[in-house]
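On to subunit A.
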Amino acid sequence: MATAFKTVEPLEYYRRFLKENCRPDGRELGEFRATTVNIGSITTADGSALVKLGNTTVICGVKAELAAPPVDSPNKGYIVPNVELPSLCSTRFRPGPPGEEAQAASQFIADVIENSQIIEKEDLCIANGKLAWVLYCDIICLDYDGNILDASTFALLTALKNVQLPAVTVNEETGLSEVNLKQKNPLIIRKHPVATSFAIFDDTLLIVDPTAEEEDLATGTVTIVTDEEGRLCSVHKPGGSPLTGAKLQDCITRAVTRHKEVKKLIDKVIKSIQPK
Partner candidate 1 sequence: MPLDHRRLRGPEESQPPEVWAAAAGAGGAAAAEEEEAAAAAAAEEARDPCALRPLFARAGLLSQAEGSAYVELGGGTKVLCAAWGPREAAAEPGGGAAAGGRLVCEFRRAPFAGRGPRAAAGREAEREAAAALREALEPAVRLARYPRARLAVSALLLQDGGSALAAAVSAAALALADAGVEMYDLAVGCALCRPPGAAAAWLLQPSEPEERRAAARLTVALLPSLNQVSGLLGGGQGGPPDSWAQALRLGLDGCHRLYPVLRQSLLRAARRRAAPSTA
Partner candidate 2 sequence: MASVVLSEAEKLYIVHGVQEDLRVDGRGCEDYRCAEVETDVVSNTSGSARAKLGHTDILVGVKAEMGTPKLEKPDEGYLEFFVDCSANATPEFEGRGGEELGTEIANTLYRIFSSESCVDLKSLCINPREHCWVLYVDVLLLECGGNLFDAISIAVKAALFNTRIPKVRVLEDEEGSKEIELSDDPYDCIRLNVDEVPCVVTLSKIGYRHVVDATLQEEACSLASLLISVTSKGALTCMKKVGKGSLDPESIFEMMETGKRVGKSLHTSLQKILDEEESLGTTRQKVGFLG
Partner candidate 3 sequence: MAALELLSDEGYRADGRRAAELRKVRARMGVFAQADGSAYIEQGNTKALAVVYGPHEMRGSRSKALHDRALVNCQYSMATFSTSERKRRPHGDRKSSEMTLHLKQTFEAAILTQLYPRSQIDIYVQILQADGGNYCACVNAATLAVIDAGIPMRDYVCASSAGFVEDTPLADLSYIEEASGGPQVALALLPTSEQIALLEMNSRLHEDHLEEVIEAASKACKAVHAVLDQVVRDHVQEVTALLGD
């Protein structure tokens, strides 16, 4: 009859768990789900990463193409992130053009890239005013079980770390560019932004890394993105229950701790594939 209670009165069901300081999946309020990352599994992409956060699965593939730099900043390249929430990942999404959540997530990722300076766009320029790299970062959610922003940010970062770009030179005489597909160089990753999301329950209780169910029942969410120096690359609280400044500070502190764990994981995974 527990399932019946859960379907009929989901919020009440949840509150009973929270009273005991635990969650229905057995986690404590401040506990993250198991996080795994798999790098370079998509060989058709120039860089890729598959991130799992519990059940939530996100894949990011980076494809590099060449284009003329933007007119207003001829010494820069482009990073074009897009988050897709296909109907495959959850019944809540319909097939067709991206909905509000996907659009908002794309914008969030774009903001994180811009705010954190994860990559200097100047690094992507090959010939001033003539040729620059465009990095298309397509982030696709495969299994939607909450906390898509953390998973997407993580997938983006690890996929970018996996990118190998072919060497390009511009021939002075002909003005044509020459691509050497054999010689590949990694990207320079300047910063490592890591996102940490919280759900707010009944206006006061903060839980980390919410599942889809928890997100639906929560009265609000907050996402904090920090880099390795503890600077905030994004504070994103799209409405919902009000929080005091102190609570917000609490979130930031926890986000800084989380950053260290995630960074450790990234280093480990990168190292594990290095020897090849």
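Criterion: a residue touches a chain if its C-beta (ideal position, glycine included) is under 8 Å from a C-beta of that chain, and two chains touch if they have at least 3 such contacts; residues count from 1.
How these were chosen: all candidates are chains of the complex that A comes from, given by their letters.
None of the values given here were measured: they were computed from a predicted structure.
*Asks:* Have a look at 1, 2 or 3 and point out the one touching subunit A within this complex.
*Replies:* By the stated definition of touch, the match is candidate 1.
*Asks:* Spell out the part of subunit A that touches candidate 1 in their complex, as residue ranges.
*Replies:* 41-45, 48, 55, 57, 59, 61-68, 70, 78, 80-82, 86-91, 95, 97-98, 102-103, 106-107, 110, 134, 136, 138, 140, 142-145, 166, 168, 171, 176-181, 212
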